[in-house]
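A protein chain is absent from this complex, but the other protein chains hold their places.
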Amino acid sequence: MSLTDEQRAEIEAQRGTSSPTRRASVPALEAMLYRAIPVLDHGFVRVIDYMGDDGAVVQSARVSYGRGTRRTSEDAGLIRYLMRHRHTTPFEMCEIKYHVKLPIFVARQWIRHRTASVNEYSARYSILDREFYIPAPAHLAAQSVVNRQGRGDVLQGDEAAQVLDLLRDDAARCHHHYVEMLNEGADGAAVDPARQGLARELARMNLTLNTYTQWYWKIDLHNLLHFLSLRLDTHAQHEIRVYAEAMLATVEAWVPATCAAFRDYRLGAVTFSAGMLAVLRRMLTGEQVAQPSSGLSKREWAEMMGALGREG
Amino acid sequence: MSLTDEQRAEIEAQRGTSSPTRRASVPALEAMLYRAIPVLDHGFVRVIDYMGDDGAVVQSARVSYGRGTRRTSEDAGLIRYLMRHRHTTPFEMCEIKYHVKLPIFVARQWIRHRTASVNEYSARYSILDREFYIPAPAHLAAQSVVNRQGRGDVLQGDEAAQVLDLLRDDAARCHHHYVEMLNEGADGAAVDPARQGLARELARMNLTLNTYTQWYWKIDLHNLLHFLSLRLDTHAQHEIRVYAEAMLATVEAWVPATCAAFRDYRLGAVTFSAGMLAVLRRMLTGEQVAQPSSGLSKREWAEMMGALGREG
Amino acid sequence: MSLTDEQRAEIEAQRGTSSPTRRASVPALEAMLYRAIPVLDHGFVRVIDYMGDDGAVVQSARVSYGRGTRRTSEDAGLIRYLMRHRHTTPFEMCEIKYHVKLPIFVARQWIRHRTASVNEYSARYSILDREFYIPAPAHLAAQSVVNRQGRGDVLQGDEAAQVLDLLRDDAARCHHHYVEMLNEGADGAAVDPARQGLARELARMNLTLNTYTQWYWKIDLHNLLHFLSLRLDTHAQHEIRVYAEAMLATVEAWVPATCAAFRDYRLGAVTFSAGMLAVLRRMLTGEQVAQPSSGLSKREWAEMMGALGREG
Partner (left out) sequence: MSLTDEQRAEIEAQRGTSSPTRRASVPALEAMLYRAIPVLDHGFVRVIDYMGDDGAVVQSARVSYGRGTRRTSEDAGLIRYLMRHRHTTPFEMCEIKYHVKLPIFVARQWIRHRTASVNEYSARYSILDREFYIPAPAHLAAQSVVNRQGRGDVLQGDEAAQVLDLLRDDAARCHHHYVEMLNEGADGAAVDPARQGLARELARMNLTLNTYTQWYWKIDLHNLLHFLSLRLDTHAQHEIRVYAEAMLATVEAWVPATCAAFRDYRLGAVTFSAGMLAVLRRMLTGEQVAQPSSGLSKREWAEMMGALGREG
């Protein structure tokens, strides 16, 4: 992660101030507040602000005048009930805001979730830093031969070295030319007085998709959990999953009861189709069912056996 | 407003607790927190939670690492600029949550705004109190004779008295029968053991539309301002406008710079169409323009003259 | 269902017109177009317009230049894949618009789904007809004694008769007084010239929640399926479930492949939590598992056994 000294100082200054509030407050999340959690080679996630806690979920489910909470076990039970039966609106009552630094190709996936508020650093107004994502050798995966969208083995030897060289050189050269076309010095004056400098909003098109950008991203707890359930999935691309993992840790600190229910009823849960259920019932009577007689396609059969921890 | 002693105690208990936070905090809004602002005869609005302040708008517009704010005048200038040019996303970075008690017919208008999170007290699970909205005599308006959706003069004398009697009697009778059909005592046991009691989800259909309901309503600042601009309008129904006015006071306390810009660029602003602009330019050259030669319809002409504070 | 002769004529007139289009068109849905499907005693659902078909789902999943469809079996396989893996955006590419007549208390549940466009008949501008929902005797359910939000047995004998009388009388009286307070004749003139007439926007508050309203409701296929999955659930209130059933029939005609996948992967599917999956794996090895040693709560255990078609 590459924060400048000035940025670190700004963050610590903000951490240093404290004020009293009548609002619900979560010490475990306060402890994390503003600090950057490193992700990938130059990225980070940091919590900037939040509203509500596990109690706020309970409180709004009960439309209460006061805190609305009772014994911790009762509250956790209500939260589990709401999660299981997809009563989602009480989870919308908590809100969190992140500052995220991430490669542009990850940002493009991320932004497909439309139920959040975003303010991105603008390359129309400002100049992007010379920072690109270069995969660690362990994540330099080959195209999967069985799955059009998946990753296969990790590249080795010459091929790996060559790929890393290409990625580094192209990103660096493109950024170098970006700066050259802009022709802007630190003081805003032209570097080469004989040139006008290309408009920022045009010059940015020369950057590669692994260039880092950053944004403020604000979302309610329900929609955050939905985002996380999709992006923590094994089918999600590694480069976005690591952001989701960093955010899951903040959710754990923030709303522990909700997070536990989320792990049980979403992350660790499996949905069986009507067809799969019919197979399951036969299996539970002791019948040996095989794919050809199951009524399921090969792919569905494999998914079902996987969920049950069985060999197909 | 009709809070029970128990409810008041719950509210004061919540006001009594305080904890330190590193988050942005607004003393003027903290002072209001949880307290019910009376609206209509039995309704209220109260702020339950909030996130962000004027500084958060500035901070996200600048995508900064620290607070992002500079001199107060510069920040206010940026906020005015954002408001004027409809750069709306920074205003989405603040969030507020209200507890509102309101008549059902008002709730039905209110809920048309879809960009908020709502948890309403459920009449499928719970029993609604015997509270209905009865207009104060000064708001017992006749149907406008010039405007299909407007109000005319205030009803007087016998007609007023008769209307108030009908409203009161019908609401009371319907609620009385609602309770009778439910057949539930305070302890949940049947009042009349010979009867089973109608399901709550069915019995509620016997209530009148002026019965009070309540909900938790959470929204971001941008969408709240949009809601307020529509509901503070002179064309809005009085019974929802008074809620909007109560909420505007909370916005004033919460984000004063944003609220000032909102008053100038939204509440007090007028949009002139291309046709109106053409008329305006002629008028500014000193030409005397009248409706027939203006190219505007009579209604548009009247609206334009109204905006300019002129007789048609 | 109570359509006037004039309304029937309008509907048939619209059905009588036909024009050629290059757009995807679905004969089975065209056959239903504009015709009202009766629901409850006076309500209906009718399809007013639609866009897209099963092919449009496939086409957008493939981002193709032409129709994008291949063999029917391949297309159905892709649709099943999208549904199973919750790739929801291709289903957003189809759109449907309904005209619905429904009791106000049902409309209040319905409107909680925010991802649709709505234009409701306005009681600020217009006068509501004298039509209320009165449950058929078979649906006059008692409050459940085991479930706070559920229905129990059907009311019988005197209690049933009494409830029906109360519902009918109160709704009729309230509407009668509504009309009286309005004081408007068919021609808009005052019925009683000595009275001004209460504003429509106020008079409506005297109506009961079983009064019928109507609206245009437009939604994309993905969000419609989500609405249906919630409202076809056995926990949904009967009075909204019957609307969902009528709409499911229109979806069946419109997008048969999508509808089949929806039945298999949503309506007939069950989600097992991480805890339930652990129990399932033990059961599949032949172990006899009982609730106390399952790690599941009694309620979760009962839900799981229900899903497996087993006695607890």
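Note that the chains are named A, B and C in the order they appear, and that numbering of residues resets to 1 at the start of each chain.
FYI, a residue touches a chain if its C-beta (ideal position, glycine included) is under 8 Å from a C-beta of that chain, and two chains touch if they have at least 3 such contacts.
It should be emphasised that the depicted structure is a prediction, and the values quoted were computed from it without experimental measurement.
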Chain not shown: contacting residue from C:72, C:89, C:147 or C:293: C:89
Of A:11, A:24, A:37 or A:118, the residue in touch with the unshown chain: A:118
Which of A:210, A:273 or A:294 contacts the chain that the document leaves out: A:210
Interface with the undisplayed chain - residues on chain C: 3, 7, 10-11, 13-15, 17-25, 30, 33-34, 48-52, 56, 59-61, 63-67, 89-90, 92-93, 95, 97, 99, 117-121, 214-216, 218, 220
Absent chain, residues of chain B that touch it: 77, 81, 84-86, 89, 112, 230, 235, 263-265, 267-277, 280-281, 283-284, 286, 297, 299-300, 303, 307-310
Footprint left on chain A by the chain that the document does not show: 103-105, 107-108, 111-112, 114-115, 118, 122, 124-125, 133, 135, 140-144, 148-153, 155, 159, 163, 166-167, 170-171, 173-174, 177, 180-182, 184, 194-202, 204-210, 237
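Throughout what follows, only the chains that are shown with their structure count from here on.
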Where chain A touches two or more other chains, by residue: 89
